[in-house]
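Note that one protein chain is taken out, while the other chains of the complex remain in position.
Chain naming follows the written order as A and B, and within any one chain the residues start at number 1.
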Amino acid sequence: MTAHLRNLQGNAACALGAIAAGCRFYAGYPITPSSEIAEWMAAELPRVGGIFVQMEDEIASMAAVIGASLGGMKAMTATSGPGFSLKQENLGYAVMAEVPCVIVDVMRGGPSTGMPTRPSQADVMQARWGTHGDHPSLVLAPHSVAEIYSETIRAFGLAERLRTPVVLLYDETLGHLIETIATEPPPPEALLERKWAEGPRREYRPYAAGEDLVPAMARPGDGHRAHTTGLTHDETGFPTQDPERVARLLDRLLGKLEHHRALIEKVDRVETEDAELLIVAIGIAARAAKAAVGALRRQGVKAGLFRPVTLWPFPEEGFRSAVATAKTVLVPEMNAGQLVLEIERLAPAGVTVHRLGRYDGEPIAPEEIVAAARELVR
Amino acid sequence: MNEIALTSADRFDIRDWLRLEMFPHFLCPGCGHGLALRAFLWAVHELGIDRDALAVISGIGCAGRLSAYVDANTFHVTHGRPLAFATGLKLARPDLTVVVITGDGDGLAIGGNHLIHACRRNLDLTCLLLNNEVYGMTGGQVSPTTAAERYTTTTPAGNCEPGFDACKLAEGAGATFVGREATLQVPTLKNLIREAIAHKGFSFVEVISDCTEIFGRKNALGNSPEMVLRQKAGMRPDNWGNKVDRPFRPNPFPTGVFVRKTRPEYLELYEAMTAAARREERD
Partner (left out) sequence: MGGMLQIRLSGSGGQGLILAGRILAAALVAAGRRVAQSQSYEPTSRGGLSRADLVVTDAPADFPLVTALDYLVILDERAAHASDDLLAAGSVVLCDTRRVTSRISGPFALHRLPLWETAIGVGSPRVANIVALGALAAIGGIVAPDLLRQKVVGLAPPRFRDLNAEAFDTGYELAAHAPTVARPSQPSAML
């Protein structure tokens, strides 16, 4: 397949990106506004020798994805807020047992059933802290159909390489948006892959990791006969409550993503070099912010945009360098104030942080950001 | 040690199938689950299944802990979800023999929905549900199979719900193989599990186990041998007339194979139906 321009829906781009990344298993449950991903996967997966299954509920979908990944397949599921809540249980298992998988959350208005067909960005913190216990989170936040395609591919690479669940987080507007994009599958050698256990069984310790903190995974059938559990375990994979071993496991789990920040982090900066007003946004709000930066610059306001494409772990250094020249930070987001909490935590002394929020089911428009920005620099 | 020779040997020695470094095991004295595990491993041994091609998936609870003792590819997953994990694993790896070990709480309460749909889907999995009538791991709370009027830590005045008949549920949901045996007769149980694993499609086996330490004590059911003998009193093999002596035996439970039928297996059907699907034009 060669690159050609075509009009593709965001959710379709997600499905095609997954297949380009080598995803061969999808388990899901219907939920607006993510169902098109399942529909595309149901049609496309058999054509590449893959398996699609619609499970009995959101919990089972997440479980089946982990099961397939434990069997050696690249696997994914997709959902929206209510389903994302249900998936947190097994998402935590994937964190603990270090099972690669990709979970797409197409955000809609909440809480509860909320507004199934209206956009929101209110799962920013659920994506970070949704499952119980101390845990790392790897969350990618694309802002266009083209980026949904490329970030889905990146999500699989990071999941496989780092043995971790990766959440792809975008809003309903982007999921249903159709844009003209080029879909060019990356060459196989460009994909990041899982590290499989090799060598004799007696030398294999399932959760012993080298300097990169990522243990090699046992593929069932290869003779390693490993044990996988959601209980706190030591390097053998068997449960332990020995304080030293418990701490060692959690140190490694929490340190794993920190150790690989260079691989994980991705940011987008628009006119931040001399920006006195820095806008921080993700998803469709970042598209409005891009248009707003252009408009503000034309009006003589030194505005810039910092966009964390990798949302969690938050790209702290990228933000610190983008905010260096700023006096004011504006965070437009379609929620009651979630991303702004992280920006307030990281903003240098003397820089004021402001929020522009809406949670009425409408996307933030460029002129709203322009108006808020003009008010701040007046 | 030559592992392959041990697997294919005629003589069954359970130690060949266990991770002996995990012993002593955590089960209470008198618990029936060890007998259930023995019957399962004996069946696997007789079927000549390579331990590297065997996957055992269990949930949470006393039954859930058993997978860790089996020298195979083992997965101890979240509460109630082992069948859903197993569905993903089997679809990804049809070359593996995938057996789920669950309990009455894990499989019928929190995981009841997964059981229903696994029966209906008919993927080639085997589910062993070890029924000891109680949540043992958490200290003896009432479970979906606790008989009416029984005492547990959460039914201090007696259970006001009827117990669940897991085999009728499995049959109603469309399982193509359904059977029940007690830990009283390990060879009989072994034969049932053996047939279940060999069955193409979803097979469900309820194992009547006993919880002496918690459930037995709470209900004054005696020591372990006494509890096992109570199994004998209640059992009704499928070739017995269940009605004959019912007045004299208040809580009989039928045993044997209840369902043994052929229906297309899920993955075979999926592959056949999607192979026929033609590529559609998409703009």
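Everything that follows uses one rule, which is that a contact is a pair of C-beta atoms (placed from the backbone, for glycine too) under 8 Å apart; a residue touches a chain by one contact, two chains touch by 3 or more.
Being a predicted model, the structure only gives us computed values, none of them experimental.
Check A:I31, A:L177 or A:I264 against the missing chain and you find that the one touching it is A:L177. Of the options A:L192, A:L254 or A:A365, the residue whose C-beta touches the omitted chain is A:A365.
Looking at chain A, the residues touching the absent chain are 5-7, 32-33, 117, 144, 146, 172-173, 176-180, 284, 287-288, 290-291, 294, 363, 365-367.
We take it that only the chains that are shown with their structure count from here on.
Centre to centre, using the average C-alpha position, chain A and chain B are separated by 38 Å.
Chain B meets chain A in the complex at residues 19, 22, 51-53, 55, 57, 67-68, 71-78, 81, 84-93, 95-96, 113-114, 116-117, 270, 274-275, 277, 279-280, 283.
Chain A contributes residues 6-7, 24-25, 27, 43, 46-47, 51, 53, 55-57, 59-61, 63-73, 75, 89-90, 93, 218, 220-223, 225-231, 238-239 to its touches with chain B in the complex.
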